[in-house]
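A protein chain is absent from this complex, but the other protein chains hold their places.
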Amino acid sequence: MAMVCLSDFEAYAKKYLPKIAWDYFAAGADDCTTRDENILAYKRIRFRPRMLRDVSVMDIRTKILGSEISFPVGIAPTGFHQLAWPDGEKSTARAARAMNTCYIASTYSTCSLEEISAAAPGGLRWFQLYIHRNRAASQQLVWRAEASGFQGLVLTVDLPYTGKRRDDVRNGFRLPPHMKVKNLEGAFEVCKMSPLDPSVTWNDIYWLRSLTRLPIIIKGILTREDAELAVRHGVQGIIVSNHGGRQLDEGPATIDALVEVVEAVRGRVEVYVDGGIRKGSDVLKALALGAKCVFIGRPALWGLAYKGEEGLQDVLRILQDEFRLSMALAGCASVSEIGQHLVQFSKL
Amino acid sequence: MAMVCLSDFEAYAKKYLPKIAWDYFAAGADDCTTRDENILAYKRIRFRPRMLRDVSVMDIRTKILGSEISFPVGIAPTGFHQLAWPDGEKSTARAARAMNTCYIASTYSTCSLEEISAAAPGGLRWFQLYIHRNRAASQQLVWRAEASGFQGLVLTVDLPYTGKRRDDVRNGFRLPPHMKVKNLEGAFEVCKMSPLDPSVTWNDIYWLRSLTRLPIIIKGILTREDAELAVRHGVQGIIVSNHGGRQLDEGPATIDALVEVVEAVRGRVEVYVDGGIRKGSDVLKALALGAKCVFIGRPALWGLAYKGEEGLQDVLRILQDEFRLSMALAGCASVSEIGQHLVQFSKL
Amino acid sequence: MAMVCLSDFEAYAKKYLPKIAWDYFAAGADDCTTRDENILAYKRIRFRPRMLRDVSVMDIRTKILGSEISFPVGIAPTGFHQLAWPDGEKSTARAARAMNTCYIASTYSTCSLEEISAAAPGGLRWFQLYIHRNRAASQQLVWRAEASGFQGLVLTVDLPYTGKRRDDVRNGFRLPPHMKVKNLEGAFEVCKMSPLDPSVTWNDIYWLRSLTRLPIIIKGILTREDAELAVRHGVQGIIVSNHGGRQLDEGPATIDALVEVVEAVRGRVEVYVDGGIRKGSDVLKALALGAKCVFIGRPALWGLAYKGEEGLQDVLRILQDEFRLSMALAGCASVSEIGQHLVQFSKL
Partner (left out) sequence: MAMVCLSDFEAYAKKYLPKIAWDYFAAGADDCTTRDENILAYKRIRFRPRMLRDVSVMDIRTKILGSEISFPVGIAPTGFHQLAWPDGEKSTARAARAMNTCYIASTYSTCSLEEISAAAPGGLRWFQLYIHRNRAASQQLVWRAEASGFQGLVLTVDLPYTGKRRDDVRNGFRLPPHMKVKNLEGAFEVCKMSPLDPSVTWNDIYWLRSLTRLPIIIKGILTREDAELAVRHGVQGIIVSNHGGRQLDEGPATIDALVEVVEAVRGRVEVYVDGGIRKGSDVLKALALGAKCVFIGRPALWGLAYKGEEGLQDVLRILQDEFRLSMALAGCASVSEIGQHLVQFSKL
């Protein structure tokens, strides 16, 4: 079967992954409304393409926090990559480096952050973390990430408790015994996730800032009010995210929330978005609405499930080609020409 | 089969209840548009969740008419619980007490109100009544309810005549001979419902008030005009309800009507809502839009059908857990923090 | 099978009528969008029901052009009733009289207007006509209708040419040889319909007026502009109609067009509507939006197909019961209490 678009990888992963792993990756909270809305919301945005602009030389590179990437698509933090491919996050890191883009490694990786770093030296990587009840544990992770060459810290703020994902409850999901959350080994049991601290507030941003000189990117913001607070608390970037629809069901689609966050931020920090990206033209829409870069979650896992590092590169390459083509067909030769004039919200 | 969410109980009840009983509980008037809209309307409401608020200590208790309940979900009045479980309303009363919430017993119970009281002494209960052509019969019921420790009277006003529920007509629905409408025994035949008085007007509220010192809650209000009249006629509470879509088809979904009723009432009396609640996040939406508490009808019956008192407790516990989790994920640690800022109406 | 609602009659007719007859009655023009929209548009209207109004004595009678009918539902003109029942329009006339309502007999009846009159003396009947190229033929029909006791003339204006009904073309629909368009016998071939004059204009209303003292009702108006012209040309009534979606596809649903016609007419003449009425509550909606009465087309044919005169009475009786119940549940005890406050247009 030819792999022509991202749905082909999804179909492959659904067919070949063990059901419990597929269900875990696919899961959304409750009725999965928000998970599905993330995708549907892109369909309600229409392009206003411009013609007869010289698009013979296309430049799709961009920079995030000063680092150049080959195109504005990075890898969002997702857990347990060994469920998709034996080499797990090491393959992810290699694919991201090969494609010259950014990989946000999850705390809940099945490889340690040191292993991830060693697997693809020189790649652009950020480290995703939660704040634990045991602040020392978080502190250790920050220091290890900094020492291992990660260039940004992504603080996830939408998981004071884990969302209710019905299939995981039905399946009694837990990691197979031969896989470990390597970053936290010995520290605590994974499945309960009790170590995460639900009392975290905005003040903890200051504490985190005090630990590191790495830029802090806050992930999980969905409202203008929280975007304003994030800027005021000194973060360097915001990822508009609803955790792939896995936390609070029936919140906004991320592409819809992006609009209000971008408006509130007024360019003071970089804004990114994840959730629902399935085509290169989705990337173009997100950029037109003010995102500096997007991150893909499940599609990266489908790529891994298909052929590990190589499969993920296939996914990224398809997105890259589609993004470049969409840009050209919309009349933009470089990322700097993308703007809000390219899109309008459909009334339907 | 694991019971993970309320739909699991629905599927169980549909599978194991006799068809005629399932049809009776499930029935909506005419095309069942309003019955289904009650659910769909919740899906059109989107959360605006806030992050990084201390949600380590969650307080989901509330008070209705001065009585504390463990969380803002009570049992709406529905008839004929013995169709779902042999012990009928006695089990319902026990489950409500065990979960420390309010149970509104229906006039059309298959246990008498005295039996209900005796089954769960000390539980918070309101009694639902209609006004009969024979006013003495209504008067008797009010006095018996007061004497049996019921703490509120819920007057249903949307049933001057019974709605046209096609399946009940086709099935020739009537109570099996071994079940009785115990509260009315001897007084009249049940199936015709002719005893209800279609000439009742707002003035009858004064008459009802003259009979009892119990608070009067009016159930079945759907417009601002009637909400204003209810307040002026001195009721203590309003339940926004369309009788589960069993009366006038193609009226508003209750969650939509709630908005205009809350606006009209301006805090002068408590406002509740029933119809369409299927998840803890629906409760959160109703509270965000101004309801003090919600009541569940069919889901309670599904719980009874599953395992009687225990099954209903399961249903309530799931709703409670989901409500608590939704609150936390939306950034609210106590019911008092819930407000309209948490929601917006989707345009789709 | 119990006949509980109008869809039951539809299902029966679809099952038992010859396909060619069913197709002819069911046909809409082109994609049948307007035919189906007539029904869907009712679903987008929501009631705002009022409670606690004395509805113990219900009065559902109304008057059209001064004649009292038992409830505001008449029989719209449709052709070829013998396709549905051997006695054809004679049965229709008898059923309408039995239910004390108005029957608009079609020019394209399979009984002559004299036969129709003789079948149910004393019934309230209007006669529907087109203007023919041969004006004398039209004149004859008018005089015969007047002589036979018809009390109104309904001029259909939306058929300068016959709409394209694909199934009729595929079926090669034509009347079976043993049926005749009795009103026009000898005058011309039916299937081509060429006798109708596509050059008719508003001035022909004056000509028609000059022929008769009967009130003239114009059928097929869909815009405020034409409603204004109709009033200015002295008609006594307007039937908002799109010919059951059989003429121009993708025009407005009649209940939507009713709103603008009623607004334009400002009470100067009576306004009626046909198309899409399937439940008593649809009648209530039409009256709330300003119709004085509605007319049913296909449902009458289904009733005929079921049991002739008796079947049509069943259909009318069901609509009557449903209309009365809807009124009561919406808080209206008489037709005069119905008003626009009872409805709102859903945004969905």
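Worth a mention:
Labels A, B and C are assigned to the chains in the order they are written; within every chain, residues are numbered from 1.
Here is the rule we go by: a residue touches a chain if its C-beta (ideal position, glycine included) is under 8 Å from a C-beta of that chain, and two chains touch if they have at least 3 such contacts.
As the structure is a prediction and not an experimental result, all values here were calculated from the model.
Touch, as defined at the top, links the missing chain to these shown chains in the whole complex: A, C.
Contact with the undisplayed chain is limited, among C:Asn38, C:Gln82, C:Gln247 or C:Gln313, to C:Gln247.
Set against the missing chain, the residues C:Cys111, C:Ile221, C:Ala264 or C:Leu304 yield one that touches it, C:Ile221.
In the complete complex, the hidden chain is touched by one of C:Glu146, C:Asp197, C:Glu310 or C:Glu337, namely C:Asp197. Even with one chain removed from view, chain A keeps its contact list with that chain: residues 2, 4-5, 43, 45-56, 279, 281, 321-322, 325-326, 328-330, 348.
Within chain C, the residues in touch with the undisplayed chain are 30-31, 33, 44, 157-158, 160-161, 163-164, 166, 169-170, 197-202, 204-205, 220-223, 225-226, 229, 247-252.
The rule is simple: only the chains that are shown with their structure count from here on.
Taken over every residue number at the interface, the positions common to chain B and chain C amount to under half, indicating a different-residue contact.
Taking each chain's centre as the average of its CA atoms, chain A and chain C sit 60 Å apart.
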